[in-house]
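Take a look at this one; I'll ask things after.
The other protein chains are all here in position, but one chain of the complex has been omitted.
Now for chain A:
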Amino acid sequence: MKVTITDHEEVTVVEVTGDIDSKTAPEFERNARAATEKSHKIAIDLTEVEFMSSAGLRVLLMVYRNIKGQNGKVILVGVSEDIQDVMSTTGFINFFTIVEKLDEAIVILKQD
């Protein structure tokens, strides 16, 4: 798994490539936490993530709670159908806005 953080004006994009499981979740969490410290408008791009375990979903929830505390917003991008299914079944999906393309997420976050 690889995590890249880029800034698009006031929006911070966290882009993940590879699987997020209990082995890689701590690194994802470190990066995501750093992003929330920089900005409260976060897009997490999961287009290149095929598998996300419970530990990964919990990092997303951690980001959501952090950002919510700052009246910010987090958008998930390119979440695979399988992961969306799991998120829906386990209730995680209720906390997030999900869009298909990164551009859309940036537009929404900037307007917000």
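Operating definition for what follows: a contact is a pair of C-beta atoms (placed from the backbone, for glycine too) under 8 Å apart; a residue touches a chain by one contact, two chains touch by 3 or more; residues count from 1.
Basically, contacts and distances are computed from a predicted model.
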Study note, to complete from the structure: Among "Peptide/nickel transport system ATP-binding protein", "Protocatechuate 3,4-dioxygenase subunit alpha", "ABC transporter" or "Glycogen operon protein", UniProt's protein name for the complex chain that is not shown is "Glycogen operon protein"
Revision key, fill the gap. Hidden partner sits against chain A at residues 21-23, 25, 53-55, 57-58, 61, 85-86, 88-92, 95
